[in-house]
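Missing here is one protein chain; the remaining ones are kept as they sit in the complex.
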Amino acid sequence: MSLVSKLKETIICLQAGRVTLPYPHVPATPPAGFRGRPIFNIEKCIGCAGCANNCPAREILVHDICQEIRIIQYVGRRCTYCGRCADVCPEKAITMSPDFENATNDITDMQQRLELFMGTCQRCGRCFKEPTPLEQLMMKGYRLDEVDKERWVYTANAYLDKEPTVRDIEIELD
Amino acid sequence: MSAHVVLKQITERFTSVIQRTDVPEDGRLFVYVEPQALRELCRYVFRVLDARYVISIGLDDRPISGKFLVAHDFAFDKEHVLCSILSYLSGNPPRVDSISDVVPAANWAEREFRDLVGIEPVGHPYPKRLVLPDGWPDGVHPLRRDYPWDAVPAGYDESRTFDFDDPPEGCVVVPFGPFHPTLDEPAHFRLFVDGETVRGCEYRGFMVHRAIEKLGDSVLTYNEIPMAAERICGICGCVHNVAYAQAVEQAAAVTPPPRARYIRTIMLEIERLHSHLLWVGLGCHILGFDTLFMQCFRIREPIMWIAEKISGNRKTYALCLVGGVRWNITPALRSELMGVLAKLEQEWRPVVDAVAGDRNIQKRTRGVGVADAALVKSAGLIGPVARAAGVDIDARRDHPYAAYGDVEFKVITQEGGDVWSRLLVRALEVFESIRIVRQCLDHLPEGPLQATIQDELPPGRVGLSSVEAPRGESHHFVITGENNRPRRWRVRAPTYQNLQGVPAMIKDQQIADMTISLGSIDPCFSCTDRMEIIDVRSGAHRVYTQSELLQLTRGQTRTP
Partner (left out) sequence: METSLAVRVLSGGMNIALVLALAPLCEGILRKVTAKVQSRQGPPVWQPYYDLLKLLGKEDMESGESPAMQRFASWLSLAAILTVAVLVPMGTIPPMSGAADAYLLIYLLTLCGISTMLAGLAAGSTYSLVGMSREMMSLMTLEPLLAVAVIIGVVHVRSLRLEAVLDGSPYAQAGVPLAGILMFGVAILAFQALVGRLPFDIAEAETELMEGSLIEYSGPKLALFKFTQMAKLVVYGALVVSLFFPWGSGLPAPLNLVSLLVKLVLLVLVVTLVAATHARYRIDQAIRYYGGLLGASLVALLLALYGY
């Protein structure tokens, strides 16, 4: 009978009580293992670019300016928070943080840029990672305020520009 | 050896035209025939052998064989065989006999490969554009191998409009969609209405076609496609994720370890739980019964939380890779999941009992949107829509995959074929899903989560996979390829088939029943439209054209 069903339904409702959560007045913490914004730790990164190779959305870009300098940039626009980059990183340099409140009107808030100095091996001339990137730079005599040297980064950007998907990345020229 | 039984039945009659057959495993059959015999063979398989039509695929195989390929997939549910009938077509533009007159369910699939690959189905009863937008130039077929994935075609004609049918005598056109509060995504049903009764309708869809299949065969690699696949649907993503992985695994003979199979089953059933609870709530909302809508969502919420704990996200689980799964179910998660299931069962039982006796809901849903067994067969309807009409099909039992071969469960059917029966089927399937998850958790085997794949996957192999989504059977067709990516990946989502039955379901019903009839197939389709901008200061207003709007949004890197 319909009235009985309606009463049953009403009782179900009233027993439940109020379930509205007070978010956003009270912050919500996601559980452990939540896949939020990936955080790249430059201290641990060895520049293997495994993350870039496996990103389904092609949001991690790699550019080698020269033998010794590699730029890995996480662009963060189409990132789907799948966590493949964190899966494949051999040094566990990428963690999927619990950040989910990522709305912003400035894309550079999301971008993470790793400028890595690939210390060269004496025998083969290719990459190893030394103590800190800055130390490596200083050891090589790299002066950060040298405009000429900084132009390498801008050239890299122009090269990156050929990628049709990243036309919107701008680095301000003085 | 059921595939061989089916093969024998086919070869008995068609020996001379069969070029090659392939039985890679017991449940799969591939038959290559000459193009002129394709139609007759499909008719025989559909009508005489009583197979169920699944999907048709068209693809451009010119880089490899110099020809185009057409495949028609059928399912022999009782023999537990998925069968694909393939045919190479020479010539450009390629032509093949349409099978839509003998297999009405193939209507859309043939229009789709006509649009996207350019294979002309000769004799198709309704050869109108299906997928491509109205202004798309003729003769440009995006899924061909020589068409780049990011190209914009020259000659896009914005002013061209779709050639709609005329309404029948005495009927008024009531447009339903693309914007409608009931639909979450855009779909355009042009209803021909006489008073309050719907006499017919014309459907125009594919408004948010995202070219996922093109990405799959041009841009993404094997292990990146699952992430794209799970974004095909906003509710049943895991299904596509698993179906794709299984199709590649079947093609390349990769066996996922037992623990991975069980975890896939568990996550698939968790997804079924949340989807069915969502649907019951949504159905009540469409009927105006918001209280039950809120209660269904309240009861459903713990499932989303446990899914988030297991996989890291409430809905996009990002579960599978080819050969295994990524997330483990630890003992702590296991006991928590058991607790969630117990609570869910305890809360859902009274709701089902209350709804079952509720005459108010029954008055709106009984006898509405009827799809009887004959329509199910001819239109190839699947899932709860078919089971509500008494047709006993379920891909979990008919074509066992993951761990479904090891668990026991009942397939719920109802007689009646109306919205009420579908509601009952979905409400009762919740209990079966809980049962399956419990069995899987009890027998969860130890072991690795991922199979080690030493070598490259062999190219040129065909894989088929059918997975029972909450909406019906989701079917993936994969041809493995070079360079770590497939040559072709075709997805048949269940709503693709069920939508073809909607015009028959809403015919001679009232407009008021239109939304619940459409909602009862649990549609999963998406939107954008023109925007009118009014300059408040000057009072001038103009309508942005589509190209302007596109430019505006593409150039938008820093908002506003």
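Chains here go by letter, A and B, matching the order in which they are written, and residues are numbered from 1 within each.
As a convention for this text, a contact is a pair of C-beta atoms (placed from the backbone, for glycine too) under 8 Å apart; a residue touches a chain by one contact, two chains touch by 3 or more.
Note that the coordinates shown come from a computational prediction; the quantities given were computed from them, not determined experimentally.
Touch with the chain omitted from the figure is made, among B:I55, B:A187 or B:I286, by B:I286. For the chain left out of this panel, the touching residue among B:V172, B:A253 or B:A342 is B:V172. From the set B:L215, B:V352 or B:I511, the residue in touch with the chain omitted from the display is B:I511, counting the whole complex. Listed here are the chain B residues that touch the chain not shown: 172-175, 180-182, 196, 284-291, 294-295, 298, 360-361, 363-364, 510-515. For chain A, the residues touching the absent chain in the complete assembly are 6, 9-10, 13-14, 16-20.
Definition applied: only the chains that are shown with their structure count from here on.
In terms of their C-alpha centroids, the spacing between chain A and chain B amounts to 33 Å. Partner chain B is touched in their complex by these residues of chain A: 1-2, 4-6, 8-9, 12-13, 16, 19, 30-35, 54-58, 80-84, 87, 96, 105-107, 164, 168. Taken in their complex, chain B has these residues touching chain A: 150, 219-220, 223-225, 227-228, 231, 291-292, 294-295, 298, 301, 305, 308-313, 316, 318, 326, 347, 350-351, 353-360, 557-560.
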